[in-house]
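All protein chains but one are shown in place.
First chain written, first letter: the chains are A and B, and each begins at residue 1.
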Amino acid sequence: MAQPATASHLDAAQADFYRHLLRQMLLIRRFEEKAGEAYAQGKIGGFCHLYIGQEAVAVGAIAALRDDDYVFAGYREHGHALVRGMSPRVAMAELFGRSDGCSRGKGGSMHLFDADRLFLGGHAIVGGSLPLAAGAGFAIRYRDTDQVAICFFGEASVNIGAFHETLNMAALWELPVVFLCENNRYGMGTALERAAAVWDVYRRACSYDMAEETVDGMDVLAVHESTRRAVLRAREDKAPTLIEARTYRYMGHSMADPIHGHYRTKEELEEQKQQDPIEKLRMRLTDEGLLDDSQFEVMAQQVQGEVEDALAFADQSPNPEPDELYTEVYRS
Amino acid sequence: MATKVFMEALSPTMEEGKVLTWHRKEGDQVSDGDVLAEVETDKAVMELQARGVGVLRRILAAEGAVVEVGHLVAVIAAPEEDIEELLTEERQERPEPQPVGTAGGRPAVTAPAPAAAAAHLPQGGEAAGQIKSSPLARRLARERGLDLRIVRGSGPGGRITKRDVEAATEAAPAAGIPQTGYQDIELSQIRKTIAKRLAQSLGPVPHFFLTTEIDMERAVEARDALNALGEGPKISFNDIILKVVAAALQQHRECNAWWLEGAIRHFNEVHLSMAVAVEDGLITPVIRNAHLKSLREIATEARELAERARARRLTPEEYTGGTFSVSNLGMFDIDQFTAVISPPEAGILAVGSIIEKPVALDGDVTVRKRMRVTMSCDHRVIDGATGARFLQTVRRMLENPLAIVW
Partner (left out) sequence: MPTITYRDALNQALREEMERDPDVFLMGEEVGVYQGAYKVSRGLLERFGERRVVDTPIAELSFAGIGVGAAMVGLRPIIEFMTWNFALLAIDQVVNSAAKMLYMSGGQIPIPIVFRGPGGAALQLAAQHSQAFEAWYAHVPGLKVVAPATPYDAKGLLKTAIRDDNPVVFLEGEMLYNIKGEVPEEEYTIPLGEAEVKREGSDVTVICHSKTVAVALKAAQQLEADFGISAEILDLRTIRPLDVPTIVRSLRKTNRCVIVEEGWPFCGIGAQVVDEIQREAFDHLDAPVLRVTGADVPMPYNKYLERAAKPDPAKVVEAVKKVTYLD
């Protein structure tokens, strides 16, 4: 691709990297929009939690990892799976509950897994993934490798027992884990201020004498920087970090929930959208002369094509065979 | 799934049945337990019940048709279900049942071997469910061809268990075992020889007959006095005879007995068969535990059983399992007759009319009410003197009715 004339101080590799981050955020946004449509059409069932608005967190953080690091997430995890390299086809097929899905239709929207890419779920009990990630961290120490485990969770998890138990043990045993709290300000419909005595999540770390950071979760580059430091701390110093990324979801808690209403206003939502992470990075790249409108258009069309393809693939993927019901309950 | 409706074995001895009336017609919705038809068995008119849910799609045996047990008489199925294949199958296996012209005149069916009777039992399901029995007992009974209806259950609430089936199989006779205590008497060599010789010379049941004439003056007085009270049922002479026979049998258990080929069974309790003439034959409903019942109870029960017998409404349990029979033809002005024993029972008392006749009494000729009774005895079980002693007791009791309560 021909580089536009630029006044940027970034070198070519960095420029490519930033464009890559933009493309990933765009992919998540388009994928989630399509998922929302498919949900409305009844093609996706159950609970479906969309990541629109929060793309910068998964994209910025996972970009700081190596391929042999472990990634754990909650139930709003489509974006994390895609960033980790799961193909949109396989992800969408799982959302559709089809046999070509990553979990062969048995997991669904909340249980995406990709063992090959060390994307380890997809956990739908609030706080449930925190000790699991610590367990991976424990295994890393046990085997004495320099891997890292990262755990994404929402701010509503920080009031649950598992959060405190896990952070305590992670600090006590010096586990190489990054605890990345995606503070989107609402646990379903309850604002953090109505659920927590301490409103700054990062301050919880001091209870366990753990390193902490707070970062603008709408800024993918800031998230990336912050996570990079925490990963380094884990990899080299075997020390955990609690990162609070302040972000915002544009959609309701799940597809079954209102986007705004009693718990937040439309005005608040519109105001937050002014901080859109995709627009923010696009503007920056445009300003630096690294991406013009036509280049963005090409990128957007590619992404759109990829998502359309995923949808078509999921649509024609067969349902699991009836006898799949009883397979994979036990490993024989 | 279509349900085939078969001619069912509705009595222990039934081999075929005649469809009297269909209560449902083709196209009717039926469910489990609905009465589909009335069927005349060898003994009674019984109800044929539905054992499935659906529409009565086809009736294969017209009213009046005589159908062998186990043959198809109707089909219950879903409204749209294809039953043709099922019908074809059935036709290939069995000929069409032929209706017969008249209702009466069919020969009485003699008691079949127990295995044959059991083979006609429905397998498990509703019929077996009416009898409290363990699943194992049901399976064992099925395997051994034993009719659970004749087995006494020793478990809670009378549940038939494995040990009951085993006990019953060891000593299963040709007909129902009354639910009663008894002692089996092993056959001595001489008894075996008598049994064999007598059977050879006189036929399958070696009968002999004992006749006595009884003075009925005081029995008549007693009956008149009781009926004059105007309370309870009217007492007949037959009721008094039944009461006396039951009481006498208690004193002569060797006559209250069965011949079991391998053994003689003396019963502690008296289950009195009473012969009742019905339109086209004879049936013997049983008064259970007659020895425990008052005259009034016997009168009531005898009347009711006779009525239901004539209406052909007796259930198999009500006409099997007797230990001794009484047959009374007095009302037909028969002075004296001999009756045929109903195996495995060993005796039957034939009762004639009460007749006024001159008799010598204390040196004078005087007119008295007299009645002749003849007892048929199975010589394998009852010897002459044994029967005679029993008859003597019967006679004394009738001549002095107070002896009944004494």
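Convention: a contact is a pair of C-beta atoms (placed from the backbone, for glycine too) under 8 Å apart; a residue touches a chain by one contact, two chains touch by 3 or more.
Given the structure is predicted, the values throughout are model-derived calculations rather than measurements.
**Q** Looking beyond the chains shown, say which of B:V55, B:V75, B:A137 or B:A168 touches the absent one.
**A** B:A137
**Q** Per the definition of touch given earlier, which of A:L130, A:I150, A:L221 or A:A245 contacts the omitted chain?
**A** Considering the complete complex, A:L130 is the one touching the chain left out.
**Q** Would you indicate which residue among A:A91, A:M169 or A:L192 is in contact with the undisplayed chain?
**A** Touching the chain that is not displayed is residue A:M169.
**Q** From the list B:S154, B:Q183, B:S294 or B:T366, which touches the chain that is not on show?
**A** B:S154
**Q** Tell me where the left-out chain touches chain A, residue by residue.
**A** Its contact residues with the unshown chain are 70, 72, 101-107, 111, 113-115, 120-123, 125, 128, 130-139, 142, 149, 161-162, 165-166, 168-169, 172, 327-331.
**Q** Going by the touch rule given at the top, which residues of chain B touch the chain that is not shown?
**A** Touching the missing chain: residues 134-139, 154-156, 161-163.
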